[in-house]
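Quick one: this structure, given as structure tokens, is what I'll be asking you about.
Every protein chain of the complex appears in place save one, which is left out.
Chain IDs A, B and C follow the sequence of writing; residue 1 opens each chain.
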Amino acid sequence: MSAESYLASPRGVRSWLLTTDHKRIAILYLVSVTLFFFLGSAFAVAIRLELLTPAGDAVQADTYGRLFTMHGVVMIFFFLIPAIPTVLGNFLVPMMIGARDLAFPRLNLLSWYVYVLGASISLWAIVHGGVDTGWTFYTPFSTTYSNGAVVTTGIGVFITGFSSILTGLNFIVTIHRMRAPGLGWYRLPLFIWAHYATSLMMVLGTPVIAMTLLLVVAERALGLGIFDPARGGDPILFQHLFWFYSHPAVYIMVLPAMGVISELVTAFAKKNIFGYRFVAWASIAIAVLGFFVWGHHMFVSGQSAYAGMVFSALSFLVAVPSAIKVFNWTATLYRGSVSFRTPMLYAFGFIGLFTIGGLTGLFLSALGLDVHVHDTYFVVAHFHYIMVGGTIMAFLGGLHYWWPKISGSSYPEGWARFSALVIFVGFNLTFFPQFLLGYLGMPRRYHAYPPELQVLNVMSSAGASILGVGYLIPMVYLFWSMRYGARVAANPWGASGLEWTTPSPPPTCNFETTPVVTQDPYTYSSEEAQVVG
Amino acid sequence: MRWELDLFPERASTVAGEVDALYLALCLVSGLFAVLIAVLIVVFAIKYRRRSEADLPRPVSGSLGLEITWTVIPLVIALAFFAWGSSLYFTLTEVPRDALEVVVVAKRWMWKFQHLEGRREINELHVPVGRPIRLTMASEDVIHSFFVPAFRIKRDVVPGRTSITWFEATRPGRYRLFCAEYCGARHSGMVGWIVAMAPADWARWLRAEVAGESLAQRGAKIFVQHGCASCHRGGPSQRGPALEGLFGRRVRLEGGGTVLADEQYLRESIESPGARIVAGYSLLMPAYRGLVSQEELLDLIAYLRSLGPAGPGTEAR
Amino acid sequence: MAEAGHSQAPVSSLKHHFDDMEQQQAASTLGMWVFLATEVLFFGGALTVYAVYRLVYPAAFSAASNHLDVRIGAVNTVVLIGSSLTMAIAVWSARRNGPRSTRMLVGSLAMTALLGSVFLAIKATEYSAKLAAGLFPGPAFRFPGAHARPAELFYSLYFVLTGLHALHLAIGIGVVAVVAARAARGRYDLEYHGPVEITGLYWHFVDVVWIFLFPLLYLVGRGG
Partner (left out) sequence: MAPAHPSPSIYVAVFMTLVGLTALTVWAASAHLGAWSGVIALSIATTKATLVVLYFMHVRYGERFIAVVAVAGAFWLAILVVFVLADVLTRSWLPILVR
């Protein structure tokens, strides 16, 4: 081995803060999003503590409004949206396509600084009184009535949006222009397809929320009237603009997760994916269809019933490509060689939880039923199944799978399996009762609730404490492994994929010589593929 | 701590059963799918578990037939539920013709109710069972949402417009009312009760308090106070369109097109009269936005509705 | 493609992670286009608000728009189109070698920046007139007639849209100035002219935004 690993050289804090190496930027992001994940979790702990008893006794009502708002803002904008693309995507997109870096390495570093700036401004808002609008910033509450730091938080989220745009732009250009010789579109790993689809959404959706937040800030800070009903403005118009981005944002979180799962399932079944082209195009279909469904957040808002019908129909349609993916992952196991290593446990967890999350999405797409469950804990449970059960399971699964590549060392398998199990159990105990609470009619964002709903709330809080422990364990042993874990070879899992052809951890240039690709992805066996069905 | 564990809210309106039917059907179908996936994963994972590291399964290329199957079947099921959900939605949205009227004003953090006959209540609404109730709702400040789980209804109350929903209680009882759209610190305190009573009890309740004026009477007073009458009442001084029998009719507009004279249009014409002017008139009327409160506005609309039935010019829609 | 040897460009112009100049140029052009697609959606958010309110309050929007001066808008349109012409010529001359085309490149870039500044200067006088007339939304907003409130919506959108456009233009002027300074040092030639090209794309995009803003803001309901 001639070149030193990207972790070892060059040395010094300066070399990290000024790095343009996509792998180091991925590490910078890993550290920052992990910090925000634990900050967001701290807010969640406080929320679940308050909800142990029906009376609003643990924190003030005003504080509670700030807690769930900051939980949402931090988790969504500073953890879930960036998590997989900026950490795993940054690290792996160039390596999987045989490139030396992303197309615009300096923009990549800039995107991290933009993220840090936006996040710092939002943190400053938290310290200076917090914000109490909910992460949805609905007008006219946010523009006229809120007593929180709406302007500061809005600016923070606005700025962070550009970090997302820069990442998406970089991925699109990289995937188009920097693929290794022989690497045609249908030879790309599904992780790349998923990130391409995600980037489309980042690039085309994020600017709309940027403008929307800018208008809210202009209205609140400068007195311009945009959504103000007192001046003839339309608060529902704000919701349209907000959800035009924020619904696709859910797919920004879950598409990269699906990309990770496709890698895990194939690697630990040692088999090519079932229905490659269907899984690949399902990502694109979700990304495009995902832009047509935002109105399902507004069925009871006074949106036209006819527009509601169109949005409902399209929301049902977007379920189909998701179903296709789940079926294909399942079918990939068929006649495979299934190993139960930690990443695969997370993949199983993802498929299970995402299936429940996706299916309950149908409940919310059905117009007449959504009227009852809208803005209740049913919705809260549903999107946590997608975002936490989906995105975080995949993020942890992917982190475990590529950890030997990223760090060059292995983690304790027993602890890892144990914590995966704890997370799965804790998650279900936390969020399944919330479906029941929602159908019983418990509205979300309630500081105090009717006493007859206490049992389910206590179950949920108990689950949350288990879940919290589950998240702390990997944090500890992954950190531990960097120093004490056994060194690993280039390809410890025996997986396919270009990223496993270079040393662990890889050298700064990724590949000594540009690889030439001659076969399809997930080729584990030279045998002729057999046709089933 | 109360050791109760219900799985269903009470079912106390005409639509509750229909909503529950859709819910249970979806539970059944998604349960089947979830179990199918879970069973397949468990069976495959165990049957094809890795027996040795040297295992090398034969690749499988996929199957067009299977792909089409698991695309088309979910698609058909999804579209069926779409149709079911939509038709239910129209049931929930379209107000029966013989509905009793109640006017609702939401403000941080209370619900104010006014019965057509004049009786007012706060955070508690008494209604008879067996009669559809039409709620005409307005907000004084931010977006609120009128939510009664036992009735399976919910409707946002958006400032700047009139929101309408309806329900018909089927069983006497007290049912929780929530505000479902976050409206500030005491959002979870913006709750109340819907008290459904036997019709005879309700009639007694309605008369128990010496009712003031009816909504329409109050509206008529406001009509005079704000000088509306000087332009909108017949005679030589009439400069605005006549308002008798206006409500529910289609009106021709200056510059082409028509509009249905519903709550929304009347509200707009009072608050911002220039937006859509009736054909044959010019804009003389000042904008009353901010000059009349939401309650006064709803009183005015009630008065306009009371001005005679829609004449023969009504176009059914 | 794997070997990076066959390009004759100065080594400093080719970034380490690209194989050749062609790949680098193609990447930066695509990058700029993706960014511009983002910009379309950014302005698009406010344009959607505009579309809705114009449909809901047509009379008010006509009345409000009639307080803008069409002549100023039209002159500024021509100024900006002119700057696009000089920018296009700059990109054309950047692709050529020789001192004559370098002079032409620097000259047309300077002209572009100048025309951009003229646009901003005219815009500034227009802004101050509108502020003096009490047309800035907020408590001090004054508008005669019955349409005051929807007219305030119009002017909110007017200031947001033209303000953001002016900000984009100001950034463009700065970038053009930097590119012109580098061009004067003979930095660009047939092999390496990517920065001029993507600056041109950005500049033309700002022009396109104005091409839409002009009729949407200045030409509503002029026919009465």
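The working rule: a contact is a pair of C-beta atoms (placed from the backbone, for glycine too) under 8 Å apart; a residue touches a chain by one contact, two chains touch by 3 or more.
If you're wondering where the values come from, they're calculated on a predicted model, not measured in any experiment.
Peer 1: Among the chains present in the display, which ones are touched by the chain that isn't there?
Peer 2: The chain that is not shown touches these displayed chains: A, B, C.
Peer 1: Which listed residue, C:27, C:41, C:135 or C:196, touches the chain dropped from view?
Peer 2: Final answer for the missing-chain contact: C:41.
Peer 1: May I ask which residue of C:85, C:110, C:129 or C:184 touches the chain that does not appear here?
Peer 2: Going through C:85, C:110, C:129 or C:184 one by one, C:85 is the residue touching the chain not shown.
Peer 1: Of the residues C:56, C:113, C:151 or C:180, which one touches the chain left out of the display?
Peer 2: Of these options, the touching residue for the absent chain is C:56.
Peer 1: In the full complex, which bits of chain B touch the chain not displayed? Write them out.
Peer 2: Contact residues on chain B toward the absent chain are 93-97, 164, 248, 256, 259-260, 262, 264-265, 317.
Peer 1: For review purposes, identify every residue of chain C that touches the missing chain, sorted by number.
Peer 2: Within chain C, the residues that touch the unshown chain are 22, 26, 29-30, 33-34, 36-41, 44-45, 47-48, 51-52, 54-56, 70, 74, 77-78, 81-82, 84-85, 87-89, 92, 95, 200-201, 204-205, 207-208, 211-212, 214-216, 219-224.
Peer 1: Going by the touch rule given at the top, which residues of chain A touch the chain that is not shown?
Peer 2: 176, 204, 208, 234, 236-237, 240-241, 244, 291-292, 294-295, 302-307, 310-311
We adopt the following convention: only the chains that are shown with their structure count from here on.
Peer 1: Would you please write down the residue numbers of chain C that are in contact with two or more other chains?
Peer 2: 56-57, 60, 149-150
Peer 1: Which chain B residues sit where two or more other chains touch them?
Peer 2: Residue numbers touching two or more other chains: 272, 275, 289.
Peer 1: State the interface residues of chain B toward chain C in the complex, per the touch definition above.
Peer 2: Those residues of chain B that touch chain C are 255, 272-275, 277, 283, 285-287, 289.
Peer 1: Using the touch definition up top, name the residues of chain A that touch chain C in the complex.
Peer 2: Going through chain A, the ones touching chain C are 99-105, 107, 165, 169-170, 172-174, 176-178, 181, 203-212, 214-215, 218-219, 222-226, 230-234, 237, 240-241, 513-514, 516.
Peer 1: Using the touch rule from the top, collect the residues of chain A that touch chain B in their complex.
Peer 2: Where chain A meets chain B, its residues are 53, 56, 60-62, 64-65, 132-134, 138, 140-141, 144-146, 229-230, 232-236, 269-272, 274-276, 278, 299-302, 305, 308-309, 312-313, 316-317, 319-320, 323-324, 326-328, 330-331, 333-340, 348, 351-352, 355-356, 359-360, 362-363, 365-372, 374-376, 436, 439-441, 443-452, 454-456, 458, 494, 523-525, 527-533.
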